[in-house]
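This is the structure I want to talk about, given as structure tokens.
Left out: one protein chain. Kept in place: all the others.
A and B label the chains in the order they appear, each numbered from 1.
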Amino acid sequence: MKTNLKISNVSKIYPGCIANDNVSLEFESGKIYALLGENGAGKSTLVKVLSGVIIPDEGEIFLNKKILKLNSPIDAKKNDIGMVFQHFNLFETLSVFENLIIDSDETEKDLKEKIQSIMKKYNFSINLDIPVLNLSAGQKQKVEIIRCLIRNPKVLIMDEPTSVLTEQETSELFLSLKKFSEEEILIIYITHKLKEVMQLCDEVAVMRKGKLVSVTQIKDENIESLANKMVGQNLKTVKKKKSSLHSSSQLIRITNLNFTSEDPFETNLNNINFSVNRGECLGIAGISGNGQSELFQILSGEIISEKNCIEFNKNFIGDLNPQERREHLMAFSPEDRLEQAAIPQMKIFENVALNNFKSSNFFNNGLINESKIREHSKKIISDFNVNTDNIDLKSQFLSGGNLQKLIIGRELITSPDLLICFNPTWGLDVGAINYIHETLIKINEQNKSIILISTDTDELLKLSDKISVIHKGKLSKIMNVGEVTSEKLGILMGGAEID
Amino acid sequence: MIIDINFVGLIITSIMASSVPLILASCGELITERSGVLNLGVEGMMIIGAIAGFALMTVTGSLVIAVFGAMFAGVLISTIFAFLTQTLITNHVATGLALTIFGIGISAMIGKNFVGIPGKEFPILFGGLKDAIPFLSPILFGHSIVFYFAFALPFITNYFLKKTKIGLIVRAVGDSPDSASNQGINVRLVRYLCILYGGSMCGLAGAYLSMIYTPQWIENMTGGRGWIALALVVFSTWNPIKILIGAMIFGGLTIIQFHMQAIGVRIPVQFLTALPYIVTIIVLVVISRDSRKIRLSTPSSLGKSFYKDH
Partner (left out) sequence: MLVRLLPRNLEYLWEEQKLIKIVKRDHPSRAIFFLTPVLAIFLTLVAGGLIFYILGFKPFEALKFFFIVPIADMYGFSELLLKATPLCLIAIGLSFCFKSNNWNIGAEGQLTFGAIVSGGVALLFYEQEGFYILPIVIVAGAIGGMLYASIPAILKTYFNTNEILVSLMLVYVSKLILDYLVVGPWSNPEGFNFPETRQFSESARLPLLVEGLRIHAGIFLALAAVVMSWFIFYKTYLGFQMKVSGFSLKTAKYAGYKGKKMIILVFLISGACAGLAGVGEITGPIGQLHREVSPDYGFTAIIVAFLGRLNPVGIIFASLVVAITYLGAETAQIFMQIPKYTGQVFQGMILFFLLASDYLLFFKIKFIGSKK
């Protein structure tokens, strides 16, 4: 039986931001639809409206011509709309089966049978009795999908599903989605990844800044045309000049680094060895959760290692804390803008004071030198194009892009020899991404080095000179970026071919 | 010294009796904490239950009204805590402390008129069998219904959490309130109910103290048991069966000090009184060292406020 889903004039307004601006769309089962847009375009808000998590300020939803009153997720489920969120809604300490039975009306026996038949049909294989926290990301996603399938949904919405999957798991997912679509389940696939849209979907709706920009067939589009629709301007792509001459002097060397954590949620690191020369950018690729966060913290000094494991500029610094490492001219830009690199409730100039290098004189003899900090902050704002004049503004009011520019500016203004950054452009709009990439390229041109840990392979291929892949806490061999393709990276990220 | 087996039986019984309020309060607080709420007001809720029960018993003469009234008083006072922390999203620690200070004050205020009044006789079950079997009889028979209920409670609680749908929901809310909310569970309502349930058990624990155990009303008579009950929940890694064991240990420590004095052991009475608190600290240290174990069994959202942005 065919399904028709219609979104009619939906609007949702938050203070300071119009998340959805009068959006109207119509979907029919049998096709896989892409909902494409940048971060902040409004796609997530729209599907949260569809799944009852958010109530729109205006507009209606019709399923098969019948108007839907979706006041809560339960209403959506009752109306056969299933959604798999980007950040899984699973209970880590409960078992898989307990996660599945919690919102089901069936008896234990019936439900078990149903789950088994679903798993058989789509070739999933998951142990029902183990706690969810022991599953891989791909398996967790399958649990979420099973949860939707139990209810025989008419509509299945996937929100940015591949950000945590390996190449292999992504192919499996696409196979399953195509199968569902053949069974007349309406699939809506939300993403900002253009390649996936071209690979998987039949029709694409593009959103930008809360508005619906276009609805077209995939066969009439290509990656460039979609990119332009998504961003709305002609992108000038930043390209790095691959200089053949590098100063051959070694700046930093990691030897035999091991890290074992007591925390079951952390990844142990095994026998890490690498070195970076001056003016070079070493990229470390990998799917999130394979030890990048731990590696970053060891490099920054938040986790202390053995002294001799890290040699920087001919000094052994493995046992120094971040402040001490900064004094050796290292700088760190972490992944987490809001809980690590900055404090949203503190003012801009207060956040600048977090990086207190020796020559800054922010704190003379233990006393706060506010005028020095302010002067410094003003310089950062102007040099790094942060869009505000007011250094007394609490940093929670800066957009993601501006906050990241502030943070990178804070780290770079002291002209460190080495910048270590982790996912510096996640969640940012294209303009900010470009700016930061330009900044990073400039650093290399000034003969300073970068260690770039990122889950975005395009970014890595663009900016790195050398590249390695981290998987389950181990590093692959270091390759020149010229010899590497994104397919090869994908294979390494999936765990094959590690020395 | 000849050890009379009956005497040992009696000692075990008095240890069990002493552990009843701890079991009740801890099992109540356990449910509250499993849903992610840290309620430090246990001492305040217990003492209010104590005066409510005793006052109602004296005034109405009915033990049934008194017991249920005490539980209801616990529910009432914990409603304040629930409203503040769940609807008005206040800081859990400060609110719980305010609850304790307020509870102690108001119970003393009401209790002023009940000081010195003797308690009523509380009916016991299976009284006839009390002397039937040596050693076992005093342990198994001749106790109040609250006593039997308290020893059944850890098993009931365990069953509830592991085998029922609502228990599953409580655990889910404690694990991840955001995920629960996204699936349509009303997190606030679940937490409200868990807090109120905790309040009722603390009220019952207090009533047991003033109506059965002592039985009298004395100002501040809970004497820090509420805090030990809180420690017990952590000490048991949120496992009801372990609460039973822990409560017996602490109940035992309180009993031992009386008997030590009787035997004439030359330890200052203050040291023996301090033992439960010192042992609690030592146990907490030992338990907390294993951060892995704590991480896996602590309700992940414990103590954090939940606000749903529409």
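By our rule, contacts are C-beta pairs under 8 Å (C-beta built on N, C-alpha and C of every residue); 3 or more make two chains touch, one makes a residue touch a chain.
The model shown is predicted, which means the values in this text are computed figures rather than measured ones.
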item	value
Identified contact with the non-displayed chain, of B:Leu99, B:Met201 or B:Met221	B:Leu99
Residue, one of B:Leu84, B:Leu204 or B:Ala247, that touches the chain absent here	B:Leu84
Options A:Thr162, A:Asn355, A:Thr425 or A:Ser476, residue touching the unrepresented chain	A:Asn355
Chain not shown, touching residues in subunit A	15-16, 55, 71-74, 105, 107, 300-302, 321-326, 332, 334, 336, 339-343, 345-346, 350, 353-356, 363, 366-368, 394
Interface residues of subunit B (partner: the chain not displayed)	40, 80, 84, 87-91, 93-95, 97-106, 108-109, 112, 164-166, 169, 184-186, 188-190, 219, 224, 227, 230-231, 234, 268, 270-271, 273-274, 277-278, 280-281, 284-285, 288-289, 291, 294, 308-310
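Just so it is clear, only the chains that are shown with their structure count from here on.
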item	value
Euclidean distance of C-alpha centroids - subunit A vs subunit B, Å	46
Subunit A to subunit B touching residues, read off their complex	52-55, 72-75, 77, 85, 88-94, 98, 101-103, 262-265
Residues of subunit B touching subunit A in the complex	165, 168-169, 171-172, 175-176, 178-180, 182-185, 291-292, 295-297, 300, 310
